[in-house]
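Have a look at the structure below before the remarks.
A protein chain is absent from this complex, but the other protein chains hold their places.
As written, the chain order gives the labels A and B, with residue 1 at the start of each chain.
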Amino acid sequence: MAHHIDGSRNSCALHGALQVIGAIEGAIPVLHSTAGCGAQHFLGVNRLDAGGETFGAPPVSSSNISEKHVVFGGGSRLREQLKNTIKVVEGELYVMVTGCSTEMVGDDIPAMAKEGREQDFPVIYANTPGFRGDVHQGYQLAIKALIEQLPALGKAVEAPSKGVVNIWGIVPHQDPFWSGNLEELGRLLKGIGLEPNLLFGYGQGVPSWQKLPDAHLNIVVSVWGDGTAKLLEERYGTPLLAVEGLPVGAAAARLLRAVSDRLALDQQRTELFIQSEEKRLHTSLGALADTYYRAGFQREFALIGESAQVVGVSEFLTGTLGLVPRTLVITDNPPEYAREALSTLLKGLVHGDRTELYFSEDHAEITDLVFLGAAELVLGSALEKSVALELGVPFLQISFPVADRVVLNRCYAGYRGAATLLEDLGSEILAHSYR
Amino acid sequence: MSEKQGKHIAIYGKGGIGKSTTTSNISAALAEAGYRVIQVGCDPKSDSTTILRGGNDLPTVLDTLREQSKVKIEDISAIGFGGVLCIEAGGPVPGVGCAGRGINAAVELLQELKLFEEYKPDFVLYDVLGDVVCGGFAVPIRDGIADRAFVVTSSDFMAIFAANNLFKAINKYAPSGGARLGGVIANSIQAPYAKSLIDDFATKTGTSVVGYVPRSFTVAQSELYGKTVIEAVPASEQAQVYRDLARFIDENEDSVIPKPLNAPELKKWARLWGDRIFEVEAGVVHDMESI
Partner (left out) sequence: MKRTLGNFSLDGLRVYLGLSSATAFGVRDLVRELGGEVVGITVNRLDELHKGRLEELARQSAEMQIHVGDGQPFEEINIIKRLSPDLYLGDAAHLGQIGRLGIPVISLEETPLLGYNGVIRLAQRFSTALQNRSFGAALALTPLPYHEAWLQRSPNWHIKKEVK
């Protein structure tokens, strides 16, 4: 049944596509839609993401179509916008993305991209009207467009490198710690002798995308990477490895062992690396121990976030940090098949006498659930700040939107992410007890 | 919108069915009877009013809107036969843009320009592409535009199909203040079964036929001269048919919410008529048969 969603944290497909393009060095979006679409993205995503933009708030070129373009078609407006963008904004790749109105009208974007390429401009396109779904769909649509159309640009790629693995499923900005999380996963994979292809963020440009067919494995850390990995399996025969969620702490060892197994890497090297990482984390845990007990870290918590994050963070909080899950809310609206899998998975991973798992993207509903659960600790988005205040409990912002934190390279994935999470969460608990 | 000036009538029908010819002749007949009439063509082909204005050029509302930011009524209208004010909404070239939104934008502009308050018409006729392919083409029958809609149909199944679709649209909009159906205009009546077929369709859908326009060479000839029958051959029988239609529209205000047939019903109905027509052609005679 149709129902209205209060304060959704999932913006639209167009925004997901803009987030993908904005996270690739040298890729410039050219938005073909009404003026509000770009502005909405700025207000609803960029502005809530202090430090999250790799290259500063990206220059989003937009055709800003008006009624006459709807009636007569906006093709010529887009042509003009594309040409001017290429002249004004420096880039290696221009990606046209469409909003709802231009898709309703049926402007012929593929023809426009072809026209651009015939003039030797590096132009591709993605059809990303908001009515095709939310930010997660946009992430997949834009990636699909890149995978399918980049080869047509026909640039020579250097000889394939050894041990390349791609990582999928972390949606830039929708995971506020996307850049740091990718880098940490990359660091770990490098540690067992691989060459991670992060595809998004610092140092990740068009060449990274051109080498993705060379990968030996596509690692998928959320349901939102499934489609991409399957596409690459069909297209290039690259096998895929899906892990349960964003690995935080000990879960990273599972990922490394699985990858190592699958690619028949040097097991001894893998184990040594895991050992050194675990030792480091356990030393941190030991250093924290007195404070942990003194300040009573061991509490019931509420965790609100995307599926991969809820899985990863709750496993760490429960499995290593000894906290007890009370209210878990998954907000990224995963498909039905994934919901069942997530419920089963979480039942096995996290234990609590009173644990409840919900799927919701409705701010009002989430607030009620968290309030009624009355956990002693809340981890969520800026939208949960008020309910945490109302409960009078410590609160840490870890999911989108993170409004009042600067996030540059901070990560909550892997071993470093586990330690950072410990620092941040512990600081909130201490700050709260000294209040 | 301020108080509505005149009676607003929308005339729908499948493309090529003779809808513009019928509408123009009704406009001409109403003008001949002394009324102030506006005819608005709501079809991207923008040839609704051609025979009212001797085939002269008329910039469409949308073309004008595209070229200039400020549009005046004079820029987008022409005075045709009997003083009928002719307007063409226009639209994009085929295959580009959104013609439906174009209709919407054009009708909106006419309201903004206070056309009806200024011109004070007795009748406004909207001649609309009748396949009602999307919401834009239903604009004239939404609340606040036309009061009544008429559908022009021949006995061809596809024309009936289009009429049935219009009934669906009326059925949707009428309860919330949209136009109701004035009736069915049967056009190009030639085959012996045509009248019965259209009558039967009207009965099945809870409507009635308000006029039968026979297929006529007079119409074709007049069109070639860029004129309506009323103007070209005013004394003809065909001209009288249109005058009767115009009088009906003027004097009779009855309207209904039609009951469109659903897909299987329509299919069944069509098959039944297929069999009957075959029997007529083959000379099979049934008792009590009304054909």
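Methods note: a residue touches a chain if its C-beta (ideal position, glycine included) is under 8 Å from a C-beta of that chain, and two chains touch if they have at least 3 such contacts.
These figures come from a predicted structure and were not determined experimentally.
Across the entire complex, contacts from the unshown chain go to A. Touching the missing chain, out of A:I109, A:A308 or A:L321, is residue A:L321.
Residue A:L285 is the one among A:L263, A:L285 or A:A341 that touches the chain missing from this view. When the full complex is taken into account, the listed residue touching the unshown chain is A:Q298, out of A:S8, A:Q298, A:S360 or A:N409.
Those residues of chain A that touch the chain absent from the view are 278-279, 282-283, 285-286, 288-290, 292-300, 318-324, 351-353, 376, 433.
Quick note on the criterion: only the chains that are shown with their structure count from here on.
Note for the complex: chain A touches chain B at residues 67-75, 104-106. Chain B meets chain A in the complex at residues 62, 65-66, 91-93, 96-99, 101-102, 105.
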